[in-house]
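Every protein chain except one is present and positioned as in the full complex.
And then subunit A:
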Amino acid sequence: HGPYQPHEPGYGLDQPGYNPYEDEIPDPQARMLAVKNAKAYLLKTSTKSGLNLYDHFANILTKILDEQPTNTVDIIENISKDVKWAQFRKKMDTLRDEPLIPPTFEAAEKCKALFIKEGGEEEHEGVEEEMGRPALPNVMEAAFYFEQAGIGLNKDESYYIFLALRNLIHVQPIQTCRFWGKILGLEMNYIIAEVQLREGEEEEETGEEGEGTTAEGEKETGEAGEEDEEKEAGPPKSTYKPPPPIPKEPNGTGTNKYVYFVCNEPGKPWVKLPPVTPAQIVCARKIKKFFTGWLDAPVVSFPPFPGNEANYLRAQIARISAGTHVSPTGFYQFGDEEEEEEGEGADTYEENPEFEPPPVAEMVDSLATWAHHVKGILKQGRCVWINPVQKSEENEEEDDEEEEEEEGEEQQEERGPPLLTLISEDEGMKDIPAWTTQASTNLIPEYSVAILQSNRWPGAYAFASGGKFENIYFGWGHKYSPESYTPELPPPAEAEFPSGPEITETVDPTVEEEMAFKIAQEEALAEAEEEEDEEGEDD
């Protein structure tokens, strides 16, 4: 800054006790004039915002004296900004009211709808009382137990889900229902309910399936017709026959044992997820994608996933259920009539009426007290292995059949672990065990709950306490793998045509070889001529 010159405004300020204006304005009257000038300067309105400095300072001081915040000097600039902002806002007040209202209130309306009791419920209630087990799960009870473990949603959300499930039961004919869990997505989350429909309702599905197969049948005949025409002219048809699609398991068994309904938020309508096909499960094992929250979003991946996000979601649900749904050993037992057959394990299980729950401490200590009650999924994508080669009979062309039988690899019959295996036999990954157990609290062992966490599917939990148990999933929907995910490489390019002697290019003979050949030929000719001449002479 340096020494000020007399004509600069800062002159004289660095010397204490020196009033800058004294020199120039010794007269008190003139000082009043100077003060008035200063005030007039402060009152000068800014050309941009219509404010003037004097009023602004007055407002700031009023605000400070009113509110009396601590350490005012540190936040003085913010106060100044706020005052300016407040002025600005008042003018726009009338316009601003509308847009801010909708989202919160809409959501509140939807939640309110959950609380309204629907009319015509009385019949349903009567039916429910007759059945031994109420269809509606006690979500709040499960939420309480999970809360002991520190898992779960907050009470409000649990209650909304409870009400939403109740609505679902009223709308759909449901035999048993369970809150399966919540899968997080990028834009919206999914709340999933696992449901078993009543017997009669499943026929709809088979009707659709029937239509599906007839459509395929028509397509095949159509293709055959086209082929006949094309055999005469047209590019060569590829002899590649894709391996026959593995048929999906019928509803009510295996991977399709339960039907799943999802909704994005409690209050929104429930959507039924389509049954899962083995091809989808096989593909889902190879890809790892986040869910966006929109059921009809395409899943862009390699290998291309056959379906949209709803199918991917269903496939992941199936995998998670197969991998992590457990119950205390002995809670379920095989039915007395069924015996284990060779190819299939027993499919159904029922509750064991004589089940005595082991104490919580034991459930925590040993994994042998827990067992899977959902069948594992084989590599094929189904729970029950099926031989795809048998399906080749459906093909019309005989050539294909022969080819398939020759080329068809001997697909080994796959056997999965039988139902109700103990989870102590689950393999871990590297040195991480497949499951982690914990008691919810060490301080109050009488009331503690045994908690099971899956390490293979992070987010899958199970609890057991007394005779009660429950499984739940909160997470992103992906399996844990210690190595990073590598996408599948594209298959090697196929050979265009088999290389054989008729197509292979032979090396052209070099000039020397040609010359040698020519000489040899001429010699042979000459010899032949000589022989003929000799013969001619003989004659």
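The criterion applied here is as follows: a residue touches a chain if its C-beta (ideal position, glycine included) is under 8 Å from a C-beta of that chain, and two chains touch if they have at least 3 such contacts; residues count from 1.
By our rule, contacts and distances are computed from a predicted model.
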What protein name does the UniProt record of the undisplayed chain give, "Cytochrome c oxidase subunit", "GTP cyclohydrolase 1", "Glutamate-1-semialdehyde 2,1-aminomutase, chloroplastic" or "Radial spoke head protein 9 homolog"? "Radial spoke head protein 9 homolog"
Any idea which of A:Val171, A:Leu186, A:Ile444 or A:Leu525 touches the chain not displayed? A:Leu186
Check the options A:Ala108, A:Met140, A:Val171 or A:Ala361 and report the residue that touches the missing chain. A:Ala108
I'm checking contacts with the chain that's been left out. Which of A:Ala34, A:Ile75 or A:Leu136 qualifies? A:Ile75
Hidden partner chain, residues of subunit A it touches: 69, 74-75, 77-79, 82, 100, 103-108, 111, 156, 184-189, 287-290, 430, 432-433, 436, 438, 442, 453, 455, 458, 476, 478, 480, 482, 484-485, 487
